[in-house]
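What follows is a single structure, written as structure tokens, with notes after it.
Missing here is one protein chain; the remaining ones are kept as they sit in the complex.
Just so it is clear, A and B label the chains in written order, and each chain counts residues from 1 on its own.
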Amino acid sequence: MLAENRSRRLVSAMVAAGIAAALGGSPVFAQDVVKVGAPLPLTGPLSPEGLKQKRGYDLWAEVANSKGGIKAGGKTYKVEIVYTDYASNTPRAVQSAERMITEDKVSFLFAPFGSGATKASSAVAEKYGIPMLAPTASSAEVYDQNYKFLFGTLTPNNTVSEPIARLVTEKNKDVKRVAILARNDLFPLAVAQAFEKAAKERGLEVVTFERYAIGTMDHSAAITQMRAARPDWVYASGYINDLILIRKQMNDLGLRPLVLTMIAGPAYQEFAKAVGPLAENITSMSWWHPAVRYKGKDVFGSTEAFNAAWAKKYGGEADYVEASSAADGAILQLAIEMAGTIEPRKVRDAIAALDVETFYGRVKFGPSGQITSLEPPVFQLQGGKPVVLWPDAIKQGELRFLSR
Amino acid sequence: MIYLQIAANGLVLGGLYACIAVGFSLVWGVLNVINILHGTFIVLGSYIAYFAYVHAGIHPFVSVVLAGAALYLLGHAIQAGFINRVIAAPVLITLTLTFGLDLILNNAMLVAFTADYRSINLARPLGSVEIGPVFLPGDRVAAMALALLLTVLLYRLLRDSRIGRAIVAVRMDREAAALMGVDVKRINAITFAIGALMAGAAGALLSIIFPISPLNSATFLGKAFVVCVLGGLGSVPGAMVGGLVLGMVESFGSYWMGPEHAVTISFALLLVLLFVRPSGLLGRRGYE
Partner (left out) sequence: MRHWIALAILALLLAALPLAGNNYLLRLATIVCMYAVMAQSWNFIGGLAGYPSFATAAFFGFGAYTSAILQNQGVPMIFGWGVAGLASMAFAALIGGAILHLRGHYFAIASLIIAEMLREIVNTTPDLTGGGMGLNLPILRLSVTAQAQFFFYAMLALAVLCMAVAIVIHHGKLGFGLRCIQQNEDAANMLGVNTYAYKTAAFSLSAVFVGMAGAIYASWVNYIEPPDVFDVLLAVKPLVMVLLGGLGTVYGPAIGSVILLSFEEFVWRNLLTIHAAALGVIIVVLVLFLPNGILALLRERFGRRGA
């Protein structure tokens, strides 16, 4: 009896404390600060990506503040990024975005990870008139709502499909049959469909197009089917864990095409590490690569400077998600400086009018808000390291074919 | 000819599924507890094998023993500390409790290991065996063989040892077993611990096949569910049969209807079976 009473008292106390704490407020700073809200999936299935975005933002904030902050309209603003974790749950992302605007009083937003969550939270940004920069949303469907406050720094999916289709067909006329395996999800499916279109335009025959469910742990049926169709080129889209599994199972089941393209895993160093020698000669495309060389007016100044700053803070090299995130910060800074104020609507207009070189590439946004000025490089994993094959200006090597 | 490969895929997959499910089936059949933690136990076993390999070069097949032992201790602790308190409570309570415990353990693993997918790349990979038109992946076949061995050992334990017979007695009739002098509380703890051990062992075997991350636990759990309903609860042969059937159904179903339907097919099968024959193909009725 006594023990029960004690535990009940404990629970009542917890409940009371919980309610009280939930109604508590947050402290206020008294300094010239520009606040940017960044809802991120710091836990849950998308947390690796969320952490990449965070690294990009943090580097930008650090570099910007170390140079004195953002100068606009005679004032100097310290950059402060407000983070919340939405646990890879899209409704939470939307809720977080709204809370950042109404409670934390952010003036700008960085989008959550991925096309789906970006599209969902862009409605909030639009409603409140807060510019939102999206580093990880590439599907054109995200930008088809006629919103004025959403800007994305990844080019549409066809830009990561057509160049490689062209490159491979020009190099080897024997590649005729293509098998496509796509994850049944917004981005991977969209990018696979864009590739199918590009392949057909170049006269290739798409012998199979299979979709696999999210969370599939065994691809043997799909791979067996592809093998029966004897493809010269296998194109697989998905997230890093899917692609690791697919690559291994392809090897197990004896599917050996001349060309193997995977989007978007190989852009990350973790992929080559996980797959080991099977990574050899996998081709991929990505929106940015440390090998590019641009000089810009942004706070980093050049790709080399950015790479150096990255290596200093984190070690290693950045991938496109990390670079795109840091770029969003740098772009925001440029727009604020050009507008001469941190007033959201004026900064929005400045972003829309931008046409400037940065460490990330040329930045110019199209009418839908999506960037149109990038040239995503084609690369291939050779010797465990990514080697750029296109554009010619930064080419580092030649396309190789897998042995049959 | 392609059907041979599809069938082979199904058999190998089925063996893995059986391995995933056998511990879960035991706990459900004997304690009448659905152990939502099962999937997370498997992942934990995989992590143990992963770290043992990366830091000490221990082959994952050897880590089966390590992982099994570690999970046995963990399972015993969880059962004695939490599950035992609600052992006679309605389904709602026990299910919710294991769900809550799983949230805690899974989150702890996410914090400790992050969600990054890890892979074990063996220094000497097992490659593929080609038998005519059929490719058999070496690692899956080896894992399956070991899993089979483990399940046979478990089966023998249940049949031949005193503890094993006590477990079966409790499974058949708890009150009668108590009347015959069986310490039901102790048997409950041991059974749960054995279930956890099998999960950990399965995890170690699977560590060379699937990428490792706390995010996979729900998928493993889902497969375990279906296998149990297919094969019947608390029965080792049931788990084997259920696993093989599920593997074949998914393999052929994916081939005929497309891989994106694989999950739907297995769940549809589950629902049909629940409607028609809830006690499973081998007919061992669970508790109501």
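Some observations on this one:
Here is the rule we go by: contacts are C-beta pairs under 8 Å (C-beta built on N, C-alpha and C of every residue); 3 or more make two chains touch, one makes a residue touch a chain.
Nothing here was measured: the structure is a model prediction, and the numbers come from that model.
Among the residues A:137, A:186 or A:204, only A:186 touches the chain that is left out of the figure.
In the complete assembly, the contact with the undisplayed chain comes from A:89, out of A:53, A:89 or A:358. Although one chain is not drawn, the whole complex shows that of B:149, B:172 or B:268 it is B:268 that touches it. Looking at chain B, the residues touching the absent chain are 28, 32, 34, 82, 85-86, 89-93, 95-97, 99-104, 106-108, 110-111, 218, 222, 225, 229, 258, 260-261, 263-264, 267-268, 270-271, 274-275, 278, 286-288.
In the full complex, chain A contacts the hidden chain through residues 4, 7-8, 10-12, 14-15, 18-19, 21-23, 42-43, 84-85, 87, 89-92, 94-95, 98-99, 102-103, 116, 119-120, 123, 127-128, 139, 141, 145, 183-186, 189-190, 213-214.
Here is the rule we go by: only the chains that are shown with their structure count from here on.
The centroid of the Cα atoms in chain A and the matching centroid in chain B are 36 Å apart. Across the complex, chain A meets chain B through its residues 43-48, 51, 184, 210-213, 215-222, 224-225, 228, 240-241, 244-245, 249, 251-254, 270, 273-276. By the touch criterion stated above, chain B contacts chain A in their complex at residues 2, 5-6, 9, 12-13, 107, 110, 114-119, 121, 128, 130, 135, 137-140, 210-211, 213, 215-216, 218-219, 250-251, 254-255, 258-264.
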